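Note that one protein chain is taken out, while the other chains of the complex remain in position.
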Amino acid sequence: MSSGTIRLLITCPDARGIIAAVANFVAEHNGNILDADQHSDPHEGEFFMRLEVDPAGFALNRATFEEAWRPTAQRFHMRWRVYWGEDVKRMAILVSKQDHCLQDLLWRWRTHELAVQIPLVIGNHDELRSVVESCGLRFEHVPMTAETRARSEERMLATLKDARVDFIVFARFMQILSPSFVNAYPQQIINIHHSFLPAFAGRRPYHQAFERGVKIIGATSHYVTEVLDEGPIIAQATLPVDHRDTIDDLIRKGRDLERSVLASAVRLHIEDRILVNGNKTVVFA
Amino acid sequence: MSSGTIRLLITCPDARGIIAAVANFVAEHNGNILDADQHSDPHEGEFFMRLEVDPAGFALNRATFEEAWRPTAQRFHMRWRVYWGEDVKRMAILVSKQDHCLQDLLWRWRTHELAVQIPLVIGNHDELRSVVESCGLRFEHVPMTAETRARSEERMLATLKDARVDFIVFARFMQILSPSFVNAYPQQIINIHHSFLPAFAGRRPYHQAFERGVKIIGATSHYVTEVLDEGPIIAQATLPVDHRDTIDDLIRKGRDLERSVLASAVRLHIEDRILVNGNKTVVFA
Amino acid sequence: MSSGTIRLLITCPDARGIIAAVANFVAEHNGNILDADQHSDPHEGEFFMRLEVDPAGFALNRATFEEAWRPTAQRFHMRWRVYWGEDVKRMAILVSKQDHCLQDLLWRWRTHELAVQIPLVIGNHDELRSVVESCGLRFEHVPMTAETRARSEERMLATLKDARVDFIVFARFMQILSPSFVNAYPQQIINIHHSFLPAFAGRRPYHQAFERGVKIIGATSHYVTEVLDEGPIIAQATLPVDHRDTIDDLIRKGRDLERSVLASAVRLHIEDRILVNGNKTVVFA
Partner (left out) sequence: MSSGTIRLLITCPDARGIIAAVANFVAEHNGNILDADQHSDPHEGEFFMRLEVDPAGFALNRATFEEAWRPTAQRFHMRWRVYWGEDVKRMAILVSKQDHCLQDLLWRWRTHELAVQIPLVIGNHDELRSVVESCGLRFEHVPMTAETRARSEERMLATLKDARVDFIVFARFMQILSPSFVNAYPQQIINIHHSFLPAFAGRRPYHQAFERGVKIIGATSHYVTEVLDEGPIIAQATLPVDHRDTIDDLIRKGRDLERSVLASAVRLHIEDRILVNGNKTVVFA
């Protein structure tokens, strides 16, 4: 839907006239705004904007945009990024042994539902190699143990860099990576946690949910930060359960939630619809 | 939340530069855009926009707005409306015997959840008089039979005009009114139908749903047009049912859906968040 | 729907032949089973059963039931309760200043959706007196401060006993009562907490939710135990929110969730559909 469009993402202190200035900038360069969203956070005094511009007829390009845009950006003290629609993002997927999130992402990639390239899937186990390779994709097995963690992370980082990866999806990747790994891809690592966070953070959330006797289970997709399960939440969903559901039922029902919540988050990320606001997200869905 | 703001609603043929022109207009008159939404319908080539402007500092007012705005409006062939936030809309409620939607609207009015005045409730039965009068509101009983319909409608119209009503809510009002009545309040009459339209239009939708053996029931709020249950849909919701649910259970569960879907639609209407696009709605929620 | 029926609730160690023994007992006394649910918890080895029997033709009554039933109950080491359908439960409601849950319960009582008597509403503030008294119900104002808590609780307990209350609903009652109060009504006090527990237990859950940036909010109804917000969960529901929602929006949207989740829990309790299993519930909905 929004593939091929130019997307401008802006964060700045709230002020009068931002929308007019941005819209004028686009109009002056013969651009057509296809979509525009903005949000003011009155607590923080921050302003967030996302603009989709039709590349057809737009007088600026990758080479000339920044210089033209700089005065507006400086006037409003903007942090900004522009995404050129012809760039297809490069997504790495990290997995362990469970395949449901991986399979779902691969299926959405094959059917062009997710406009993304997948240069690489990394597993800390080797189980999912054939799933990946049968799609014609590269699979790297990087075992991780307590002793090898540092070296394994280095190897993964080198591999990801080599593959020019833009962002990383933890598709039920059951390892906790170090801050130095996480900080190499700020706001570019998406995780799926199998609970409605902040409930049941940490290990074995379905077991925790079963023990507590909740009547809903959930899944949460979030950006990974240094603090486990505490990063900015992108998407969440829940579904009802009852006393007849065993832990295995929770796990089974949860798989459907996990894959759909993760796919939503990945889609939003690919389409540059997420702006991070402190430890929260502004999602222009 | 959005009470007190100035709201500008625009529909026009899609074209380049509309957002810039509108944003400039606001900026030139020292206005601050609090919220802006737009939508392009590529099938119809129509453009829809809703703008919320902070009245503080805005250089235009009710007396001066139109003349200042006219050139922009004409340039883009806009149909437009402006709502001045200090105007509190005047809502009439039409009821029959069932009270759940009425009670819910009255409660939301009393708690200021709905920023609206209620000059009048009309019932074609007298049963709900005390509910209304105990809130200090006026209740008019206008009986309707096949023979008296024309005269009853005239009387209702006169009463509504006298009470300077802006819009009308059918809160489970079980009468079908004539085109001439409906056309007196175009896109200003909100109905709640107790099914997920277009399924189960017409009479006794829960009985129809029970007969069909559906596993979900629903409710639909829509603007009333000349054709029964066919007006532009504003809001819909569903909930699961199963084989144990009797017709009475469907009716009971449905009441909760009806009142919440109707309240959502009324809220959207009050906040001028609905634009009609042919027989569909653009809802800037 | 199930009003007027005899309900037998059973908990016992799981064993062969329980269903046959119970069904035979009913058949031998010329009873007709209208509904039967059972659940085995394989972890705990516990068996749970709920039976609805048509009083028409049933050869046993309040005076003769226990002696006839005792051999079966003893054979399987049952804990059991029987509810005679002609008994209408007596429900007290405890409130503070917020009225939405109270209003909703009162409306469902007036429309006979909840088959219950309400001998008494107690408020630790006096604000909701007129709401209650306008329904012809008794309102008691029992102020509570840190100093008066013990005496206030005593007064409440005495009042509740006098009014022969069967169970108590905390309809957004903003006080934490002592273990001795709670233990006077074991599994007979229903609370509504305005979050999807175990997330955001304690004070100001909507503020906590806003701070965390969750994409869903929820409500939880549970039996009150000595440990705050930790009792057996009866019902939960969630709804989506996004970055545009202020704390006030969360509070507003949450009210609709709270009242519907609480009403569900109260309905389940009235119809004797809840069995407590440790700190969890078996809900035969």
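For reference, chains read A, B and C in written order, and residue numbers begin at 1 within each chain.
By definition in this document, contacts are C-beta pairs under 8 Å (C-beta built on N, C-alpha and C of every residue); 3 or more make two chains touch, one makes a residue touch a chain.
Just so you know, these numbers come straight off a predicted model, no measurement behind them.
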| item | value |
| --- | --- |
| Option from B:L102, B:V132 or B:V214 whose C-beta touches the chain left out | B:V214 |
| Candidates A:R16, A:H100 or A:H243 - the one touching the absent chain | A:H100 |
| Chain not shown: contacting residue from A:T72, A:S260 or A:N277 | A:S260 |
| Contact partner of the left-out chain, one of B:A21, B:V165, B:V182 or B:I233 | B:I233 |
| Candidate in contact with the missing chain, chosen from C:A23, C:V82 or C:V131 | C:A23 |
| Positions on subunit B where the hidden chain makes contact | 39, 41-42, 196-200, 212-216, 218, 232-238, 242-244, 246, 277, 279-283, 285 |
| Touching residues on subunit A - with respect to the absent chain | 1, 99-100, 103, 107, 111, 113, 134, 246, 248-249, 252, 256, 260 |
| Subunit C, residues in touch with the chain not shown (by the definition above) | 16-17, 19-20, 23-24, 26-27, 30-38, 40 |
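Note that in this section only the chains that are shown with their structure count from here on.
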| item | value |
| --- | --- |
| Chain separated most widely from subunit C, comparing mean CA positions | A |
| Rounded Å distance between subunit B and subunit C, as computed from the means of their C-alpha atoms | 37 |
| Centre-of-Cα separation between subunit C and subunit A, whole angstrom | 42 |
| Sequence positions of subunit B contacting 2 or more other chains | none |
